[in-house]
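The complex appears here without one of its protein chains, the remainder shown in place.
Lettered A and B in written order, each chain numbered from 1.
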Amino acid sequence: MSDSISRIGNVMALKPSNLPVNPELSPAKPFVRFENVSKRYGTYTVLDNLNLDIARNEKVSIIGPSGSGKTTVLRMLMTLERINDGIIWVDDEPLTHMQKNGKMVPATNAHMRRVRGKIGMVFQHFNLFPHMTALQNCMEAPISVLGLSKQEAEARAAELLDMVGLGDKKKHYPIQLSGGQKQRVAIARALAMRPKVMLFDEVTSALDPELVGEVLNVIRKLGAEHDLTMLMVTHQMGFAKEFSDRVCFFYGGKITEQGPPDQLFGNPQNERTRQFLSAVLEAG
Amino acid sequence: MNSSTFIATALADGLLTTLVITLGASAVAIILGITIGYIRVSSFWAFRCLAIIYIEFFRGTSLLVQLYLWFFVLPFFGVTLSPWTVGILGIGMNVSGYGAEVVRAAIQSVDRGQYEASVALNFSRFAMMRRILLPQAIRAMLPAWGNLLVDLLKATSLVFFITIPELTSASKQAADTTGNYLLFFAVALFSYYLIARLLVTPFVRLSERRFSRGFVREAVA
Partner (left out) sequence: MTWDWSVVWEAFPYLYRGAIVTIQATILGFAIALILGLCFALIRQSPNRIVSASVTEIVEFIRSTPLLLQVFFVYFVGPQFGLNISAWVAGVGVLGIHYAAFCSECYRAGIENVEQGQWEACTALNLSPIRSWRVIILPQAIPPIVPSLGNYLISMFKDTPVLAAIAILEMLQQAKNFGSDNYRYLEVITMSGFFYLVFSLIASAIVQAVSYWLNRRYHLL
């Protein structure tokens, strides 16, 4: 991983350099930490006492059958779902809670907004704003949330759209773009906020097969050139194997097995993992 | 004591009048609405045209204009209708214009595949309408009919203008007599609200359930 950090190169501007670096944070300390996190809908437990640490710049893939709670992990981190138990930390700060009179209390919206500024997310169904051009999609949040001037935001958005290979589609509306192009705009839009953590929620699942590659290439490029912690839920086993530092297999709301991709794909220890992987392989 | 009994009786009479006109006009609106709506999707163009003219006339001109036409203009042509007839027929026909559009939209909203399947199975047009399209269309149009009947209930207040002492005019008179406008208007407002909620809404809910069999999953026992 360390050599990818040194290959930042010409996209240096993407580094979140204006944020204060926490002196206590050693490389060994996790950047994102799920501590005894549970999520329930009524009596149905989606996630059961999840403990997961993700290091700075680590690339983690989450795989597993549908209904295993993998997407919920990302959605909780993005504060799209409230958690029922436990606590989530981001960059040594509690996300779901805050300190008040020396005690941990559930976070206010203002607190969550501040902390989740470090997180960006790309969705399965893109969720682009249909009434805005690709460029406007990437400019809206930097202007209204980060307070950038229109010129700064436009320069940043243009640079990012160039990076995802859509320099010629800046004035296009989402309806005029293919699925793969939409997803690349969505990635640029998330990056425009200079997140430290990027979440990818099945970003290729809604795409026609021939469009998957262009999106994965952008993610590869991000991983190689940018200083980003990445957490992705994916069905692309080949990509997970090639790209990630660690793969987590979820089953029934728990991490059943995790490890380096070579180990998890090459020599899975758990019976469930083996079943899942062979079923996926059979489907091609 | 005497005057308050008198007022209470007048209000009760007004309420009864409103209910009678609402029920009568609803019957007229439903029967005419379904008939005209059915003619509106007829395969014969002259029928369709007549239905369109009917619908546009009743939807395009104001209800009160229509009531005045029946009440003030018709007598000059030798047709004198009682205020009651004008109220029930006038309001019922007005709402039937809207109802016909609801029926048309519901019939046309049934999936085209259903129509094609009926042709493939060699149904007659009438059998197709009665056995296949209408049962599905009825489900689609029930909520709209619920709203129309609430509109109809409210519209009955307009017979105030043709001198029928229904709930609104009765409460106005009671208020004018006693000077207590707040009390009588509040009573009248809540009466309309209760009628709308207690009579119209459950009726529609019930019919929705009755006609929804097979469309929605039955609750798991």
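Annotations
Going forward, contacts are C-beta pairs under 8 Å (C-beta built on N, C-alpha and C of every residue); 3 or more make two chains touch, one makes a residue touch a chain.
Bear in mind the structure is a predicted one, so any value in this text is a computation, not a measurement.
Note on the chain not shown: across the whole complex it touches A, B.
Only one residue from A:94, A:117 or A:180 touches the chain missing from this view: A:117. When the omitted chain is restored, the residue from B:7, B:150 or B:164 that touches it is B:150. Across A:55, A:87, A:141 or A:158, the single residue that touches the chain missing here is A:141.
In the complete complex, the hidden chain is touched by one of B:54, B:145 or B:192, namely B:192. Taking the whole complex into account, subunit A touches the unshown chain at residues 78-80, 113, 116-117, 119-121, 123, 125-131, 140-141, 144-145, 173, 175, 189-190, 193. The set of subunit B residues touching the chain not shown comprises 56-57, 59-66, 68-69, 72-73, 76-77, 150, 153-158, 160-161, 168, 171-172, 175, 179-182, 185-186, 188-189, 192-193, 196-197.
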